[in-house]
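All protein chains of the complex are present and in place, except for one that has been dropped.
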Amino acid sequence: MSLAGSGLVLAVAVASLACLAVLALPARFRPAAAGAGAALAGAGGLVSGIAMLSGRTFTVALPGALPLSGLEFTAGRLSGYFVAVTGAVAIPAGVYAIGYARHAGTSRSACVFLPLFAVSMLLVPVSATAATLLLCWELMALTSLLLVLAEHRRRPEVAEAGRWYAVMTHLGFACILAGLMLTGGGSLAAGRHLSPALAGTVFVLALIGFGSKAGAVPLHAWLPRAHPEAPSHVSALMSAAMVNMGVYGIVRTGFGLLGGGARWWWLLVMLLGVVSSLYGILQAAVSSDLKRLLGYSTTENMGLVLTGVGAAGLFEDSGHRMLAGLALAAALLHVAGHAAFKTLLFLSAGSAAQRAGTRDLDALGGLRAGMPATTAAFGWGALAASALPPGTAFVSEWLLVQALIHGLRSGGTIGAVVLPAAVAAVALTAGLAVATFVKAFGTGFLARPRSDGAARATEAPASMLAGMGLAAAACALLALLPGIVLPALARAAGVAAGPAVTGLVTLRLSGAAGELSPLLLTLALLAVMMAAAGCLRALPGRRARRAARLWDCGSGPLTARMEYTATSFAEPLQRVFDDVLAPETDIDVTHLDEARYLVTAVQYRRMVPDRIEHRLYRPVLAAVRAWGTAGRRLAPGSVHRYLGYGFCAVTVLLIVLAVTR
Amino acid sequence: MLKLWRKIRAHGRVAEPPVPGRRGPLAAGLRGSVQIRHVDAGSCGGCEVEVGTAFGPVYDAERYGARMVASPRHADALLVTGVVTRNMAGPLRRTYDAVPAPRLVVAVGDCARDCGMLAGAYGVSGAVRDVLPVNAEIPGCPPRPEDIVAAIREMTGR
Partner (left out) sequence: MSRLGIAGGVIQVLVVTGGAPVLTGVMRQVRARLEGRAGPGLRQPWSDLRKLLRKEPVTPAGTGELFRVAPLVLLATTVVVAGVSPFVTTASAIGPAADLFAVVALLAMGTATLALAAIDTGTAFGGMGASREMTIMALVEPTLLMSVFALSVRAGSTNLSAIVTAVVRDPARVASPAGLLAAVALILVTIAETGRLPVDNPATHLELTMVHEAMILEYAGPDLAVVELASSMRLTVFLGLLVTLFVPWGIAVTAAPLALAAGTAAFAAKVTICGAALAAGEVFMAKLRLFRVPELLGGSFLLALLAVAASVFLGAA
């Protein structure tokens, strides 16, 4: 078996060993076993993915494993890319889990399922048949659900989050199942010949199922619930690796299985992408829960990826293969970049939340003194996530915008309307992302602590810092030298004849004019900074630096209550987007008993609900409840009625069989 | 907007010829450029009107290199008006501490110099020189804008 196959087999073997070890070992060693198992499985997956991208293939068939269909795994370039990304995420998450689980005291179930979760995510992209894909998909969903529920004994919100996640992931599974069944065959190989209507239905079902997993609006409601409640390394795995499976599914179904397809498919994907990115970043901008903010940011980034995928499909449909390759390369690079910085952000945010005892940004702050390494890690992750140079997202968003701009004339009239709107949406998203991460980093980690927990926070243990360090290194690599992964991207995309972007230090677009060098930019910035610092130091007549009291207008000392909180930071943005966010305000005034003109206490509460959830989910849930209540009338408890149902059903079946024979 | 333009055209230059000033800068490091932070330690408002007139179009103290700033960290000189009341003694000292060296203090008006007509009042802590080291004093109740401009010219040396 080639390197690709052996890497995956090693991953599966290591994960199984780790599970057995967790079950057998005493509680002290369980987190180490689980984390090491996940990390090593990830390493195996990374090696396998890189091997698949270089062209090694393998085929594994296990006909007896599942009744009727058996299991079959095969390699491919696109699969290899996603396996590599997943493996690369599992390594830092696993290393981090060693320290996190030991201090958080997680249960045995949480430790057992961690390596299984990693391995199931590695197996999803290499599935060759529908049955295999569905089995691995369900395994991924179940293990992640059990991991999300890890802390349910300590917090009641975890159970509700788990419920939402369970229902939505299984509804998605049902849609994927229906779609794959409609294709008529078991294999996921390309070349299905379906009528346009049937192909359209399959694509829409696949889009619903995979899009829900990717966190696309309006099927995103599970994301901001499940990610904050899960342990941080699980949130990192979910946000950085699992949502990619949704993107993989859409790309594979649309381009591979159904072979391109109608233009309206890709316009629908672009619409979903644009709405997801805007809505996601808007909700993140006004969120004051650190991990919920990061969860909504995942929705935003997946929205950008879907915009790229939709644009690629649009260009492919009109025959511009080079532009399609560029758009898809931008989307895939954003997948990898997002995996890197989201892992880093979740790991550092989790470490801060664990040490400070709260996830609320309005109660954090001042962590720079007690947790300098975590602060630096989150700062670097925040820079990487906002589309600013020298960040990771800057390069992929530049590529995406280049694809959209150069493709303006290639999309026809529809393209001339849709593409500028997409550029405007990407621009607004980028601007809001900068504001969001300045808020998250500034109010969460800088200035002074706003609560006792934040004041007492100490640095995380070495294994957690090591995990953060690995993710930070990956972010740096993708930010400064994205040219390293570009050949792999081109091979994975496979839509264009040659690579759409070339070059190591300078990225050059082929077929269109455009070049960018993030490394040279960063070096120029650093050179000027050092020159300026040197000039300042060499100034004649410079005086010594004095430490002084903060300028507080001369009155009493400033307390932490006087600092700007995350809610106040986001208030202008929330006012501007009032119509979209529709915040609910609650003012409760307690008057003095004797005089209604005097006030003893005023309580002000403002909540920004998820409006799409209110408008879309509430009516659906109400309808389902009404339907269920109506259905209860069918089951009054009378045995006679039930026997009658059975008799009627058999009679009708016999009649139908007789008529259709 | 057109009305404003016509007014600008009609009035032209309003600034009067320079007021003769006392030569010799107070602090060598500030030659040519002084940023001023005004502090009202307990004044009736009369000196503020005169300071405002000194920086207005007629006397235009800005042409000598002075400028009013909002934060004491940006300032070189504190222009203190009014007698120092009990509540303002601490804030005045903290404002002075916030100013980076080299720094100057100018006491504007009789109240700032020696409590003026409010000497011995119950809310008064003292004159400015009882709280801060004063580098220049401008007498008057209120002082004339020409005297304020002369003191500013002494600070900037222009």
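The first chain written gets the first letter, and so on, giving A and B; residue counts start at 1 in each chain.
Assume a contact is a pair of C-beta atoms (placed from the backbone, for glycine too) under 8 Å apart; a residue touches a chain by one contact, two chains touch by 3 or more.
Please read all numbers here as calculations on a predicted model, not as lab measurements.
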*Residue of A:Val202, A:Ala430, A:Ala492 or A:Val608 touching the missing chain in the full complex*: A:Ala430
*Which of these, A:Ala197, A:Leu536 or A:Leu657, touches the one chain of the complex that we don't see?*
A:Leu536
*Residues of subunit A in contact with the chain that isn't shown?*
285, 368, 379, 386-389, 394, 398, 401-402, 405, 408-409, 416, 420, 423-424, 426-428, 430-432, 434-435, 438-439, 441-443, 446-448, 506-507, 512-517, 520-521, 524-526, 528-529, 532-533, 536, 539, 541-552, 558, 560, 562-564, 568-573, 575-576
_In subunit B, positions touching the absent partner_ = 1, 4-5, 8, 11-15, 29-33, 35, 57, 60, 62-65, 67-71, 73-74, 76, 98, 100-102
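FYI, only the chains that are shown with their structure count from here on.
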*Between subunit A and subunit B, what is the separation of their C-alpha centroids in Å?*
59
*Which subunit A residues qualify as touching subunit B in the complex?*
541, 543, 546, 548-549, 551-555
*What residues of subunit B sit close enough to touch subunit A in their complex?*
29, 71-73, 90-92, 94-95, 97-98, 100-101
